[in-house]
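Below is one structure, written out as structure tokens; the observations come after it.
With one protein chain removed, the remaining protein chains of the complex are shown where they sit.
Let's turn to subunit A:
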Amino acid sequence: MPKIKKKGQAGAAKNYITRTQAVKKLQLSLPDFRKLCIWKGIYPREPRNKKKVSKSATASTTFYYTKDIQYLLHEPLLQKFRDQKVLEKKISRALGRGDVSDAARFERHAARPEATGKPRYTLNHVIRERYPTFNDALRDLDDCLSMLFLFANLPSTSAVPAKMIARCERLCLEFQHYLIVSHSLRKSFLSIKGIYYQANIQGEDILWLVPYKFNQRIVGDVDFRIMGTFVEFYMTLLGFVNYRLYSSIGLKYPPKFDQLKDENGAELGAFSLEGVNMATQGETKAVTNGEEQEQGPDPKVQAEVDKIIKQLKEDESKSDETAEEDAEADDEEKPTDSIDKFEPVAPGGDVLPQPAYSSRDPSQLFANFTFYLSRETPRQPLEFILRAFGCKRIGWDSVLGEGAFTNDESDPSITHHIIDRPVVQAATNEDGDGEDNQTAQKVGPNQRYPGRIYVQPQWVWDCVNDEELKSPELYAPGAALPPHLSPFVKAAPGQYDPALPLEAQQTEAEAIEADLEDAEKGNAEDGSDVENDMDVDEAEDDEEEEEGDEEAEEEDAEEDEEESKTLQRQLELEAELQGKKVQNKKVDSKTKAKLEQRKAIEKKAREEAEDLERAKGMLSKKKRKLFEQMQYTNNKKSAQDEKLRAKRRKLEKEKAQKA
């Protein structure tokens, strides 16, 4: 006879553990447990059957895998937490005795791990465990970057120490430097929440959000201890990632950091990157510094740096399958690894999809330009994007901080001037002079330097996203900007795309409806008031008819036609009775045809709905639910799209009327 199995001894009951049990098992306080879970990446699970899992009568909310918790039992950090607890107890006891000096001694000793075995910990091993390969780490970088960039922009408080903010900022800037050097920034998007960036590092797409440079409003119910735990982990992670990234392109990490420049607001300019092999020579190269040419760097160093960068690019193109042709190496006889473009010779063949092919390197989009940033433009994102897309020389107004290529607005080498100012009326010219003495000294408010392109900041983003230089006229100062579209939305068939013309997207029924409306409107304009009324009547009747259809879908189209005919007759009679001229539906044959077409479409739709209803009846309950769910989401999506199309149609019509 087999052993009788007891309840709760095997299976789901054993596999899951509630949070309270887990905390008890680990002998930790809840905040420590939270910390451990955040760092080790352990998250609750949803058991398939909660009832089988929970042993208590009350419903527990959070379950963890027992294996996960068991794995935590061997965590070295656990001992550190306990040490910390002991130390805190000692300090609080000393303070309770009123022995401040003793407490201070404990605290001091705690800061010296050698003397007292202090609970100082590093998260290195956790990083290695959570991300066994570098690519795993890259995959998880989205949240890390968003978090660190946010913290870099936070005001320092007691919960967020200034040291932490400074470190976040530094790590972020270092990461940006890597993106600039390796040209791995792909896309960027100005949203209402902040600026989204997308980079592609080793084939991994990374998307993060950087808030606009404003003082962040901190809403009450935000627990900075939790955020701080995440930030601590992410800082360690980004440090290691940065190290790996820098060393992968032959740069030394950490880069040299100039405290003085940083204090003057140089931001990116405060770092100077150095190659690994040159480190012995003690020579550095500020990679992003545009002033470099003027200073006249050591030609030997320059050559070496060039070599490194060139090598890097070659490596990249080798590793990246979809790499573009190297812009500099234009030797045709050399066979390249890149994909050849297949052009159809004769019409009739199918078009096969190919990876992106572009004739020019987007990373050198702004390579030949010199930019000048007006003082009302956001310097940090512009500087970063321009540099990441190949720009070497960026100047800005001195109020924006140090590190500019030039602070002189009138520099003749400037080719593009980014400006975000309304066009000032000429009358206020004199007054304006007095007010802004920064730039007005040199130029009047509306004065332009000849031979220079003036654009609004959006131009940079649109150029970057489309990988081509957009026409600057559209983005001239004071001009109404074209809409800024998200580059992250992938066009799906049947989905609304604002970039395409409306005609290409709308359904047949919609198009007919729109045409009919137009025609009706045209009629209304041509005909008398009476006619107009009649039209309205008819429309109402139509609606009623439709409602009726909904109720009784079986009703045949013939009936409809009959009804409409009788309606027509009735309308005519009414018109006669009123002594008005018979309203001939001289609705041109075209409209009639459209009407018929609409009717046909409606009929078809009705039949389809009927078929669907029949078929649905034959599904099992489970499948029917699933089907209805799918239909629901699809319908919702298409309804949204339809709404957008309707709005756009309306707007276009208004526009046309105005024109």
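Quick notes
Keep this in mind: a residue touches a chain if its C-beta (ideal position, glycine included) is under 8 Å from a C-beta of that chain, and two chains touch if they have at least 3 such contacts; residues count from 1.
Everything that follows uses one rule, which is that contacts and distances are computed from a predicted model.
Remark: of the listed names "Bardet-Biedl syndrome 1 N-terminal domain-containing protein", "Ribosomal RNA-processing protein 42", "Ribosome biogenesis protein ERB1" or "Elongator complex protein 5", the one matching the undisplayed chain in UniProt is "Ribosome biogenesis protein ERB1".
Within the whole complex, the absent chain has one touching residue among A:L30, A:V86, A:V100 or A:L481, and that is A:L481. Screening A:G390, A:G403 or A:P457 against the full complex identifies A:P457 as the residue touching the chain left out. Across the entire complex, the residue among A:S182, A:T236 or A:Q506 in touch with the chain not shown is A:T236.
For subunit A, the list of residues touching the undisplayed chain reads 34, 37-38, 43-46, 62-63, 65, 111-112, 114-115, 122, 124, 127-128, 131-134, 137, 139-140, 142-143, 146-147, 150, 154, 163, 167, 189-194, 196, 198, 207, 209, 211-212, 214-219, 221-223, 226-227, 230, 236, 239-240, 242-244, 247, 253-254, 376-378, 420-422, 456-458, 480-481, 483-486, 488-489, 498, 552, 554, 611-612, 614-619, 623, 626-627, 630-631, 634, 644-645, 647-648, 651.
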